[in-house]
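One protein chain omitted, others in place.
First chain written, first letter: the chains are A, B and C, and each begins at residue 1.
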């Protein structure tokens, strides 16, 4: 970036970590005023020869250069650059989970920070539409024909992203009756298939939630305690209502109570949960759901503060992806119309249908809001549980965690 | 972008503009479902092989891969991508001015739209720091040494941008006592020198402002009329004050009046103007300043509505560039500290010094706010001037303006 | 705002517009250093005694103060403040149209600026959810019961806003089977009814579009000329396709051509248009649609540059209102869940259903993108029409338009 003094000579001193090759030694001798002497310079470091030479206008190739195609290309490239960054963060987080490093609680800072970074990137991407929207439908029309048959459906990185987070194949909205993977061939198609089979972020978070301390049946047994408290609470409510004189209001409260009882009965009904999973309306396992609710209720416990932030960030990602989809729909509406009443643009309708809770991977975390109860119904922690000792696993390499260095 | 239905077959029909080669015909036969058959596909169109393969971590090359370097690279690449887009828009606008196409008022829509697009891009770039700020000073420290001697001072595009807008060599803050161009060699250095010698956006806008209709001495003669009205107005004020009984307030108002008279005397003093130009405190010619003030006062005239928007957007660019600089300073403070009281980081101090009105190219447009007067002091247009006939130059090619097609 | 030097004494001089009362004279004598002497001070000017004393927590009144309720109140008050500003701008724009001042083209700057200001406010309001989202579902649960039965459905200003822009009664999604106006009583209900009967922004824009110069049958006759060109163009396409050797591709192109012909036939079919209006799928009159398309195609004409910007801003408002609705839905999902599979929250489902093209007032402006044609199919302006003389109506009061001063 312009004028950023990355380099202050001081840092040349701190070279005692990894062994350097001769070439490196050479590089390290150059200061900001000696680009000529050697070392890497800004443009080479960023490979700008590749990045900013990659804007080729199809309209120009076809002999009819249209100014706005340049914006169209650059915007999409910027999206893809950021998608690459998101994939990079996502893979690193998945790796921390897969490798089991997540069991060392020190790694939760990394997980949390990187997931939060994805949130911040998506926030930027949602805003980025404002730039492309400076192009009008008429400008777009002028070069649209030259793009055929290129289509955003062919963005490999976006599909990888969806798969790695956990959008399942069977919940995808089909487009033109084709499987999404049919837009890709060869290596790309194989990569997509692979991500469908790998552990998704959803799956990894699920496993982690299932291990939430306090769920053990022979320990604190959160779930059973909660169940008891809730039904006790509802019974007390019922008694209070029964004591009221007959009235329309009494009837309403009683009706409401019965609905609530039904609702909570469903919460503790594992079969019902599995049924909802089979319909795609729930995504987390029964045990993981318990872990999530436990983190919600005890979020102020030191042990759960960072996990609670993580759950919040996961919802942020879902929300932002869905806002991104919606902003995309709005832009497409402006660019090509919806053709309402005239036969219809299948593209617009397709995109609109993806702005759906079906595409919210962590939908259960949102829907837990349905099962909140008054704070005094939440089982009290006993002092033992309360302290939630940190038993960070033994870690020979003292400070640094290994994940980054290999 | 994911799922954007660029292509709707309809457009294949509209192929009657430029002649197509055989290859194109081939391309045009493919539909979204037939990427295999031919035609360009998304990834090739965007040259993603280049763009998303350009992230090489120096820390990894040196055997000590640091996760956050990836973010550092991608963020800077995104900045450079957008700088390229800004340069593209800027060049096209400058070309419209240079070629004289701006005299055809139909081209004002293009000029205005593209300058506004630059504004929107800068707005995004200012926000984009929020993503890089998810990296802490400690993360940065881990790979900072590997970047040496690469530095944002070496961003060619940013320097080109400054030059083309109109940051003059002599107002630049020197860094480490070196000329900014010494950070570049060969072709890059020549490009920079060339842009110093070409017509800047400032210069071109200046020439355009000098042609503002209504300035002609033998016509409406805005400047002389304004001068008369202002000094008449001030005299009337003076008389009113003189009639007041003696008081502290009377004295204050009289003092203020004298200051105002001085201020406006300076406005109509061409020598003083030229003196301020020589000191770098004003940048527009005396006549251009008159044109700008005329557009301000008569902005509601149909003839001046779009020019007024343009002047506003030019200030937006200045403001956003300076906000960008300031956000950059804030980030650098966080990443490397200011070393206040310990000897100092010259980089931080340098950047801080560039957040200055010296770098505001259109500073005169801001400072005109000093010379506003009550609406009834503004000379009245006579009906002839009022209509401001559009006499768009004769234009054989009917609808399309030629600028885009060559 | 902190430290803004609104006041510089100079301005005390410019008091010669309206006559002042004694009290005013007094006020004008005070400088920034003499707040004690008289004149209005910041807090009184902004009536902060009212504005920042209006945060009463229901939870506190009920003896169980919940911290986050304060945020909830302030956020909603900020929304309502901005709604008031939007209504203020909207009413002023409607007044310019209703009074006929819009026929003086000088007023287009005002119309355009104020509509653009509404856009900028909505952009802020969309972002403002990020603040409220720092409250979690659990925090909300703690005070939610105390709010009963207050509900955002009761926001008078938002309903006024919808009505004044042009959301029609019959396209509203009913909530709990009730008419939206039943949530209001007395004066509020009457105000709503009145806005349903007044001229909406949509209606006023429609009338203005119907007067677009160039539509006259005995003049340029844009519509007839366009129709001829389009069908000529399609016929030429057809001939070209017919000459191709038989192939799958030929068949596809021919099918596509027929669809296009059907599409454009529908465009020129006034009865079909009126049918779509009756179904709520189109909102503008047939003639207004023609005007809008004309502005699209000739947007570079000086006469049409600002009108084109206005149409773009109207789409911006629609888009941002719909994004606001969608962000609202996302927040509600997080706060109370969707209860998918458990009986359902009618509130969430209702809100979701309002994120619909039914609520896009200017939907026709989006859908015109369906009817774009190659630039060389657009009828050429003859030189007479080309100049589009400005015949600003005679205006005795010289510079100022009267709209603000009464």
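Everything that follows uses one rule, which is that contacts are C-beta pairs under 8 Å (C-beta built on N, C-alpha and C of every residue); 3 or more make two chains touch, one makes a residue touch a chain.
Please read these numbers as outputs of a predicted model, since none were measured by experiment.
Engineer: May I ask you to list the residues on subunit B that touch the chain which is not drawn?
Structural biologist: Residues in contact with the chain left out: 136-138, 141-142, 259, 262-263, 266, 276, 279, 281-282, 296-297, 299, 312, 315, 319, 322-323, 326-327, 330, 333-343, 345, 355, 357, 363, 366-372, 375.
Engineer: Given the full complex, what residues of subunit C touch the hidden partner chain?
Structural biologist: 1-8, 11-12, 14-15, 17-20, 24, 27-28, 30-36, 39-48, 50-56, 58, 62-67, 70-71, 73-74, 76-82, 84-85, 88, 92, 113, 116-117, 120-121, 123-124, 127-128, 130-131, 134, 144-145, 147-159, 175-176, 178, 183, 185, 328, 332, 336, 345-348, 350-351, 354, 404-406
Engineer: In the complete complex, the non-displayed chain touches which residues of subunit A?
Structural biologist: 9-10, 12-14, 16-17, 29, 31, 105-110, 112, 233-234, 236-237, 240, 249, 252-253, 256-257, 259-260, 298-303, 305-306, 308, 373-376, 378, 380-381, 383, 386-392, 398-401
Quick note on the criterion: only the chains that are shown with their structure count from here on.
Engineer: Centre to centre, using CA atoms, which chain is the farthest one from subunit C?
Structural biologist: Comparing chain centres, A lies farthest from subunit C.
Engineer: Averaging over Cα atoms per chain, report the distance between subunit B and subunit C in Å.
Structural biologist: 29
Engineer: Quick one: report the Å distance separating subunit A from subunit C, using the average Cα coordinate of each chain.
Structural biologist: 32
Engineer: Averaging over Cα atoms per chain, report the distance between subunit A and subunit B in Å.
Structural biologist: A distance of 36 Å separates the two centres.
Engineer: Mark out which residues of subunit B touch at least two other chains, giving numbers and ranges.
Structural biologist: 12, 14, 17, 31
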